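Of the protein chains in this complex, one is absent; all others appear in place.
For subunit A:
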């Protein structure tokens, strides 16, 4: 084993409670960090879904002709603000209704296609255009009513839905980042204290190494390596616990959100997402370890 790694492992073995304290704090930080990262990812995806896919439905009057429908469809298609224009006939509307009520076949048996209005469904390229598009379509003579599919809980306009999601997302990001920053700060302090203690208890050893010609890098290496071991193991343990929780909860989350891609539905993509989070966290963990040990070493050198 490399002499520095050997020394660092020796330090850890000789003070197991110190090591446990450091690992616990770091694991907690990255446990929360992993949850936050996954939540930010999910909320971002949900928000993007509603922002980019606002399904606006223009219900058409019963007495319209196919030519009138075609004319409006062409008009909407040629509008740069509008995309994915689709005509849904009365029969298709009934099919959609049947699918939506498949758990209760009685409901679909009682209805005929005539009671469903035909409609033109479309989305906008940018949410900012949604309200004006709705207003313009409402003025069309063949249009009876205009509605939108997204609704979270009593919102009256599409902006209300997206606005509410943006607020939730903002609170999640800012609140979570604040919480994680406090935990990361605590982790940094713990690493700093442990490294400082290590330098104090190893003062004699450092002095001997210095006298036999060890470079500052050589002297620092096991101390920094020890901090790196704490941070990488702490990061991995915190991440693993959070990952297992998400893995357990994902089937329920996916079925709750349905078409909304809150989390990747494919296992490979799901694992990939969490591996990316782990990678990011390891970089942050290594950064914390370097920062903590460098602060402690430079402080010790100043006090020499």
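By definition in this document, a contact is a pair of C-beta atoms (placed from the backbone, for glycine too) under 8 Å apart; a residue touches a chain by one contact, two chains touch by 3 or more; residues count from 1.
We take it that contacts and distances are computed from a predicted model.
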UniProt protein name for the omitted subunit, picking from "NADH dehydrogenase", "Cell division ATP-binding protein FtsE", "Monovalent cation/H+ antiporter subunit A" or "ABC transporter permease"?
"Cell division ATP-binding protein FtsE"
Answer key for A:106, A:212 or A:268 versus the chain not shown reads A:212
Touch rule applied to subunit A and the missing chain gives residues 3, 10, 14, 204-205, 207-209, 211-216, 218
